[in-house]
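Structure first, commentary second.
Only a single protein chain was left out; the remaining protein chains are all shown in position.
Naming follows writing order (A, B and C), and every chain is counted from residue 1.
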Amino acid sequence: MANQGPTSQTILVVGGGIAGVTAAVEAAETGYDVILLERGPALGGRVAQLNRYFPKLCHPTCGLEINFQRIRKLKNLRVVTMASVADVKGDKGNYTVSVNVAARYVNANCTACGACAEATDMEVDSAFNYGLSKTKAAYLPHEHAFPMRYVVAPEAIGTPEADKIKAACKYDAVNLDDQGETFDVACGAIVWATGWEPYDPVKLESYNYNLSPDIITNVQMERLANHDGPTEGRIVRPSNGEPVRTVAMIQCAGSRDHNHLPYCSRICCLGSLKHAAYVREQYADVQVDIYYIDLRAHDKLEAFYQRVAADPQVNFIKSKPASVSVDGDGNPVLHGEDTITRELYERPYDLVVLATGMKPAASNGYAPPMSVERDEYGFLVPSLEGDGGIIPAGVAAGPLDVSMSVQSATAAALKAIQAVGQKS
Amino acid sequence: MSESKKFTYYPGCSSLGSGAHLDRSLRAIAPKLGIELEELEDWNCCGASVGHIEGGQLANTALSGRNLAHAQEQGPQDIVTGCAACYLNTHGAAEKIKSDVKLRENINEALGAADMKYDEDRRVRHACEVIVNEVGLDKVRETVSNPLTGIKVAGYVGCQTVRPFAETEGGGEYDTFDDPEFLDDFIEACGAEAVEYDVKTACCGGSVSVMKPEKTLHLIKKILEKAVEAGADVIATPCPLCQTNVEMYQPAINKQFGTDFNIPVVFYSQLMAVAFGMDGKKDAALDQNIIKAKKLEEKAK
Amino acid sequence: MADRKPGVYVCKGCGIGEAVDCGALESLASGDLKVPVSRQHEFLCSEDGVATIEKDIADGTVNQPVIAACSQRVMADRFEFDGATTVRANLREWVAWARPAGEEDTQMAAADQIRMGVAQASRMAPPEVRIEEGLSTRIMVVGGGSTGLNAALEASAAGHEVLLVEKTRDLGGWSAKWSKRMPHRPPYRDPQDNDVAALIDRVQGDKAIVVQTETTVAETSGMPGKFEVSLVNGAAATKETVGAIVVATGWRPYDATKLGHLGYGASPDVVTGIELEGMLANGGVKRKSDGAAPNNIAFVLCAGSRDPDHLPYCSSVCCGASIKQALQIRAANPDAMVYIIFQELRTPGTAEEFYRQAQEEGIVFMKGKVNSVGSDLTVTVDDALLGQEVPMAGLDMVVLATGMVPNATDPDKTASENGAEQLANDINPVAPIARAGDAEAENAAWSAATPEGGSILNLQYRQGPHLPMLADGFADSHFICFPYETRRTGIYTCGPVRRPMDIAESAEDAAGAVLKAIQAIRGAQAGMAVHPRVGDLSFPKFGLDICTRCRRCTVECPFGAIDEDEDGWPVLSASRCRRCGTCMGACPVRTISFDNYNVQMVSDMIGAVEIPDEFSEKYRILILACENDAAPALDMAGINRHTLNAEVRVIPVRCLGSVSMLWISDAFQRGYDGAMLMGCRSGDDYQCHFIKGSLIGQERMKNIGETLQSLMLEDGRARAVEVSIADSAKVGKVIDEFVEEIRGYGMNPFKGF
Partner (left out) sequence: MTLAPPEQAARKYDLNFARWVRDNVNGGEKMSMCMQCGMCSGSCPIGTEMDHGPRKLFMMIRAGMKDEVFNSSTIWNCTSCYNCTVRCPRGIPVTYIIQDLAAKSVELGYVKKVQNARFAKAFWWSARTFGRTDERLMTAKYYWSGGLVDFVKRSLGNLTIALSMVRTKRMHIGAPHKIKDVKGLRAILAKAAEIDVRESKGGAS
């Protein structure tokens, strides 16, 4: 059997969110060589954009910090940002993966001193803040970014701003001619942890997302509540910066709907309970109404639901709102039927939060090879037959919360070391 | 679309009454847009939204069955209609028959009673969908010789022109259910200004307005209010029932709510006829509007 | 370490050069501090900069580079050198970026950073590696249900020998009793075949797996790499050595006899979901009363679950399991009318398809609370959607979907006294579970929630025989980001003993636990720590010559790494240790130390700071900051260019649990005006990754008050605060307020003594 052994014991992990980081670190800590690819400029993925986790209301950066410390200690773990997969060839034991690295325009000399950002006035939409704010054209992804390195926005390239940015760097870290690169990786197993994207709220026609800045999504709410977000963590009406007195959360905004996402995204109920907690922490006299079909606080998370439900200023209304309009004063107005009281309501709010669901991020460099089985929604299914060398982890494999994603990723790490055979 | 394309045209009962001006203006603009309309042979009522109640489900579908059978005899071309209700029923029936073998059997058994049959499939399309997907906005713009500059129009789509088929494959996926844009596009193409109008797919009460206006006047009031607020000179709609309800109930609304609405309600096809430089009466049928669309009449040659 | 050759390297990059006089720092090192090699560089992390340091190390002139540049959290890879111990002095985030350029105070802060760095180097040695003898790579799996079976197969597939211990006669646990299982593969619509039998065959056919049924664990001692377990099979007792332990003891159904209000016991035809499952698996559903096949069946969900009087949590699987059973009943009898009465229908994720399938099959779902089930099977429901109370008569069978109770203890064993005591004393986060919807429980003592039953592993640990549990009786971990973070190193739980979960999820959980077990074994082989201080080779050393056997270290160790021998001397099980230093902080005679982290080292760093005399009007306040949360928050404050108070000096510590109160009294005796501990959230929702470090720190600080009073100092001068890693914007203000308070007290009179 000697000649049938894997040609490579390297494990490749695609996606640097909580699942990918976990899979990479856990695998590396058993002694295997691991390469971690992240499409963006920094690790952490969606959880880095979260304010806090349910049910403990603790900060994602806390766990990420520990993971980053682990990464720093692991000589056998290599992190490549701005990287996505162009092609996968071969099979278990010997894959050849061609990797595209997009231009960052900033090289490893960067010390994150920030002189480049100071040098330019050009601003671009902040993807990290889901478009709620602007950021300088030369920017640090966020205060907790790993790697701690700046990025130059492609929009700036070819403009005089780019030259200002380059000129400002004392350390020769800005490379405006960066074309990115492509290289091949030989590996024995691949963990596919490409995560998710929020469902596009514009598709929810009757909720008129574009009609008012005070209609936001749950992921935007996370940024709004974050000290590092567009409002330094103050939850206010985006339209006028005023405090909120009434907030509505609309559950299943896209999920459990055959017109959109037929499955339940699992996290949205708990996410909105968490958002209710954010709002209540900031305002004593605020009213929060949560509109839901079924409140899905599974297993021990029920306790979190009970804790929030005990708050008399948080109301639960079993109703899928039919539509959102905007009244003369510019307030978003919810229309629908309260299924318990039969009341046909028409209620204005200061802020409406659409609890949009998760859809698998299987596009744009994150599309897995066709050999990997998918369900009709695009979630990856662990192969029963197949060679099992490509292992889905985290939300790429189904709608999971953070803890379950970490569980899934840890299991994937084991599958990966099984796939590449015993450490020689 | 260079040379003209032929369709079997199903005018519907309203063409002989309340919606006569839709029929007239549509027939007028069609050739300009490269559409040849051949009237459906001995067409009958579609059953509207109440036919099934007294007639029963199958008999009601059989009404469409008979029209489809005639269309089949008339040739392979698609059927087109300007009436929302006719479209809804006939298109719906055609799709059902297409997918439901048993239904096709039953319908044909019924048609047999008059020695007719419908054993092929004919596509039933809405005039607006045809203009969007077949003619194209560019063609509409090109055809405009008398742009309606300075006229503010509230584009009121109503319900059945887009629901439930506009987003479906069979319906030609030509626009959305809640926020359709085709009508505003038509208006702008005619050189008029489409005002911001967020009740464009609000319901006028449909047949309930005919039966029990007391229950639905408030719906129509809102449709009028928003148009006036938006500073519209005229409301344009594709739907005969919407046109009639929104136009003819204005006095009743004024009486009940103490308002003073008097805003003309026309069909997009009337706008086009004027914009295409055609005759205001003969082609645009502006004389058939109870509340006169003065600004359009002035524009019209 | 024999001869220390420190070298100070001052970086002038990133604004440091503009903020402070680096020349002065260089001469401070070479002068007062007598550091043989002292250099400054424009851009130390550049190739040239790194080369300079490498050259000095290669020459043998330096083996302790003190990098006076950026935070230890960045550029780690550039500033680590073979054969040298690096010390980082943070001139960037904590000085240049956090204080006004060119000012005297800024220069003083920079100088103190250098002094502390040099002092730290003088007490650091590369850790001596300690590797135990006679290590085993075998993994013991406790529990032969589907979770345990999967764990065994996963471990074997990863090349480890496995010892699978099952208490009963048969493998398979509850899952072996199921007729079918819930779907977990596309299209997620139909109940799928139960494959447990195949699983059992694979286990029994696997040469690497030794199965011992009708066996329980009498005792567990030792440590990761060499746990000594004694197993009991009837009269026979055996001893085994294993490297790590996976606990998959699963669950048991909630006792239905407690559900009289739902009619259980009132009629033989009110059955539990478990009983129904038995019927489905053995020839179909029949009424116990008359053996007839029922035509009208109602399922009552949340029978016991989500009920403060019974199980406060949601058992997760009951909705899906009931749908599965309903579909099976319909498949057997298409005319059966099946009703599922729920309060919240929970089919998360793709299980929504399963719900849809049931609806398509015509199974009727009703939302409402069941008020009563009569002996005639009349179910009275508050139908929330009809808005009326509905009496459902004429039912032939009522099924109660009872919930899951975790087997974190063995109900067949009796609770041992010290076990109860452990659970009472150990920190077991109550929140949010016990208080959920239950006002009384909020103040109830943990012991009130102590699960019945004896210990499963019977750990021979100073900390007692049990695996720590959460208040609802589920085993650790309560960390969201680290679900396998255990308080008993090398022992990992998985499956429903950890959280209510179905077969598919349990199988995955088993794989995760096995991976952690493998890490623990490899850690022991290399003598290094596992999560979170992965790779740390240091371990606590005990100077038994002056040990007073006070037992504080053995009591306070959050991981039960230190036992006592019969004479009460502390005995370390090194591979259980997670290197947090809590023992070091606990030791009143300071005789516990790590090669690279010890009481003297921090004392010297505190002493190295220059204390201006009382006429200077300059205060000095010591901050000991947790390196996992508080220190990064201070870094990020710098990154955001928030101002850090000019009068504080910050020393990062492994954990507040490692803080020796000597450091605080030292500080005051040396003339500091105040001292503050900064750590993470403690209490029920604690965030401390060493479990109770920040809590211990706070308690010790309460006691320091007395010391201060004995020194005639206000006890307000010493304080412990909780900050989170996300407090970069707030942490500066917290410090300023404290400093203001100290100014209120005035200067420390001991200055200059």
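Please note the rule applied: a residue touches a chain if its C-beta (ideal position, glycine included) is under 8 Å from a C-beta of that chain, and two chains touch if they have at least 3 such contacts.
Model, not experiment: these values are computed from the prediction.
Novice: With touch defined as in the header, list the contact partners of the absent chain among those displayed.
Specialist: A, B, C
Novice: From the list B:167, B:188, B:233 or B:283, pick the residue that touches the absent chain.
Specialist: Hidden-chain contact among the options goes to B:167.
Novice: Out of A:321, A:360 or A:389, which residue would touch the omitted chain in the full complex?
Specialist: A:321
Novice: Which of these touches the unseen chain: B:4, B:49 or B:146?
Specialist: B:49
Novice: Given the contact definition stated above, which residue among B:8, B:81, B:216 or B:269 touches the chain not shown here?
Specialist: B:216
Novice: Could you list which residues of chain A touch the chain missing from the display?
Specialist: On the side of chain A, residues 206, 252, 256-260, 293-294, 318-323, 335-339, 342, 344 touch the unshown chain.
Novice: Which parts of chain B are in contact with the chain that was left out?
Specialist: 13-14, 16-21, 42-45, 47-59, 61-63, 65-66, 88, 106-107, 109-116, 159-160, 163-164, 167, 177, 202-212, 215-216, 219, 244, 248, 251, 287-290
Novice: In the complete complex, which positions of chain C touch the hidden chain?
Specialist: Within chain C, the residues touching the omitted chain are 337, 339, 345, 355-356, 359-362, 364-367, 383, 385-386, 390-394.
What we mean here is this: only the chains that are shown with their structure count from here on.
Novice: With chain centres defined as mean CA positions, report which chain is farthest from chain C.
Specialist: Farthest from chain C by mean C-alpha position: B.
Novice: If you tally contacting C-beta pairs, which comes out ahead, A-C or A-B? Let me know.
Specialist: If we tally the contacting C-beta pairs, A-C comes out ahead.
Novice: Can you identify the chain nearest the overall CA centroid, using each chain's own CA centroid?
Specialist: Central chain is A.
Novice: Using mean CA coordinates as chain centres, what's the gap between chain B and chain C in Å?
Specialist: 66
Novice: Centroid of chain A to centroid of chain B, CA atoms only: how many Å?
Specialist: It comes to 46 Å between the two C-alpha centres.
Novice: What are the residues of chain C that contact at least two other chains?
Specialist: In chain C, no residue touches at least two other chains, as defined above.
Novice: Which chain B residues touch at least two other chains?
Specialist: Correct list: empty.
Novice: Quick one: in the complex, what on chain A touches chain C?
Specialist: These residues of chain A touch chain C: 18, 26, 29-31, 51-70, 72-74, 109, 111-113, 140, 143-144, 148, 170-171, 226-228, 232-233, 256, 262-266, 294-304, 306-307, 309-310, 318, 339-342, 375-377, 379, 381, 384, 398-400, 402-404, 406-408, 410-411, 413-415, 417-418, 422.
Novice: Which residues, counting only chain B, touch chain A once they are in their complex?
Specialist: Chain B residues touching chain A: 176-179, 198.
Novice: For the complex, give me every residue of chain C touching chain A.
Specialist: Those residues of chain C that touch chain A are 13-15, 43, 45-46, 70, 73-77, 154, 157-159, 185-188, 306, 312-316, 344-353, 356, 367, 384-385, 387, 431-433, 435-437, 470, 472, 474, 478-484, 499-501, 505, 508-512, 514-516, 518-519, 522, 530-532, 534-535, 628-629, 632, 636, 639-640, 680-681, 685, 687, 689, 724-730.
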